[in-house]
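Note that this complex is displayed minus one protein chain, with the remaining chains in position.
Let's look at chain A:
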Amino acid sequence: MASSSSRPAPACEPVDDIVLSARDVAKSFGSVHALKTVNFGVYRGQVTTLFGENGAGKSTLMKILSGVIQPTSGEIVLEGEPVRFASTTDAQRLGISIIHQELSLAPNLSVRDNIFMGREIKGPTGIDYAEEARQTRALMEELDEPIDPLTPVEDLRLGQQQIVEIARALSVNSRILIMDEPTSALSATEVEVLFRVIRDLKSRGVSIVYISHHLEEALLITDHAVVLRDGVMTAYARRADIDLEWIVRNMVGENFDLGSPPTGHALGEVALSLEDVSVADTAVPERSVVDHLSLEVRAGEIVCIYGLMGAGRTELLECVAGRVPLSGGRVVLEGEDVSHLSIAERIAKGLVLVPEDRQRDGLVQTMSVGENLSLASIKAFTRWLLTSGSRERGVVDESIANVHIKTDGPRAEIGSLSGGNQQKVVIGKMLATHPRVVVLDEPSRGIDIGAKAEVFKLLAEGAAKQGLAVIFSTSEVGECLSIAHRIVVMSRGHIAAEFGADVSKEQIMAASGEAVVA
């Protein structure tokens, strides 16, 4: 790693070129250290890209720089002066704006009203709409996107909405613009427009911090590359000195061992078979987010589905579980068509889903650890209408022991557990129903690496000892190469490629479209 160093501000750059920097910034959430003493610099009038896998701390760092959260320790230096942001408004006043992955526009309001939301220009008779419209028009023309200021935002394409968001940031005289995954939902032409706007902003002296999972795309626009891993800055380099391979190597690092595919057991019959499955887009029913996809998984087999955001992974897994309806094809469980069964009926037949977002879809926050664990298997300890407390206790204790949940006991509040243990509760809850096929959507999302390894070990054991068929999805390449016997790469609703366990990270990334120029 000749071109990398653990700190920014390398000798070849004059120090005054850094407009905003984080010095020794650390952030902990309870006992979880999201950032560990990171030094990070934003270069004036240039694009600084932050690379890193999910959970590396990118978003935490950006939230600190834009005032959404405050660091546990360390300081932020703007133009050589230490500053403290109590809120995003504070940061905005000093010229720092963030454009989140999920746009924060009011879709029912016009472009003009969105741009001046919260700081309307007042005239003698209330809001001076004419002046606002004039300024909006000027801003949009500057960005080469002459949208009528009175157009409702919901009528705009996503790319245009993003430009409205940029216009809003510019209208408060932002000198530093943080963009979190701005291209994830854009078409190739929209990305081109965005890049043109970014180049234009650079020429006007605006400094940009850029985060993206599309590595090659980011390499097209960036001037500096910073890599974060596990809350630590692992590498910095100027664009001219690096290539794709350098980024991947630094992002992934020497892998923490997430296990290997279980061997020594014979794979059984086909447990789950997807035949020509299609799922329609909820927003645009003519479009398919999963497009005539077929896949078979055998008992005892572990299949990993890799794909970028929007590849259709979540939709595929949710339709398997019965959450979203099929628009075509069949889901066959152990020879039986379950396409028209409800979620509850599929669970009873042995097909369960561990959802992607455990806070939203996995846990009932108002219930205790034990109640959450027994929710899906409650019928198993019910006799003559009444549940048996002791039998429930047995189920719960068994689950806690089986999936190694660290808790004060079954009566502890679910919110008192760490992210990894909460995830184990969701997994334990579904395993308590004694399933034949387990489908997990990003089971490693937002949990620390030790917990990840435990979760994968659990799945590997289930496959080897009980002959479970396991499908899990991930957006981290490193996790594909852990316990999976087979790796299926999804892209735009299709299976783009299928690999054995001996595949390389580069091959997976190439197949997913991640390392292909947009």
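Just so we're on the same page, a residue touches a chain if its C-beta (ideal position, glycine included) is under 8 Å from a C-beta of that chain, and two chains touch if they have at least 3 such contacts; residues count from 1.
Following the convention adopted for this analysis, contacts and distances are computed from a predicted model.
You can't see one chain of this complex, but its UniProt record names it "ABC transporter permease", from the set "Cytochrome c oxidase cbb3-type subunit 4", "ABC transporter permease", "Ferredoxin" or "1,2-phenylacetyl-CoA epoxidase subunit PaaA".
Within the set A:112, A:298, A:429 or A:485, the residue that contacts the chain not displayed is A:429.
Between the chain not shown and the residues A:113, A:230 or A:301, the one that touches is A:230.
Only one residue from A:109, A:244, A:267 or A:378 touches the chain missing from this view: A:378.
Screening A:417, A:458 or A:471 for touch with the missing chain picks out A:417. Screening A:294, A:365 or A:504 for touch with the missing chain picks out A:365. Annotation for chain A: contacts to the undisplayed chain at residues 29-35, 54-57, 59-60, 230-231, 256, 321, 323, 342-344, 347-348, 353, 355, 359-367, 371, 374-376, 378-379, 382, 385-387, 389, 406-419, 421-422, 429-430, 433, 446-452, 454.
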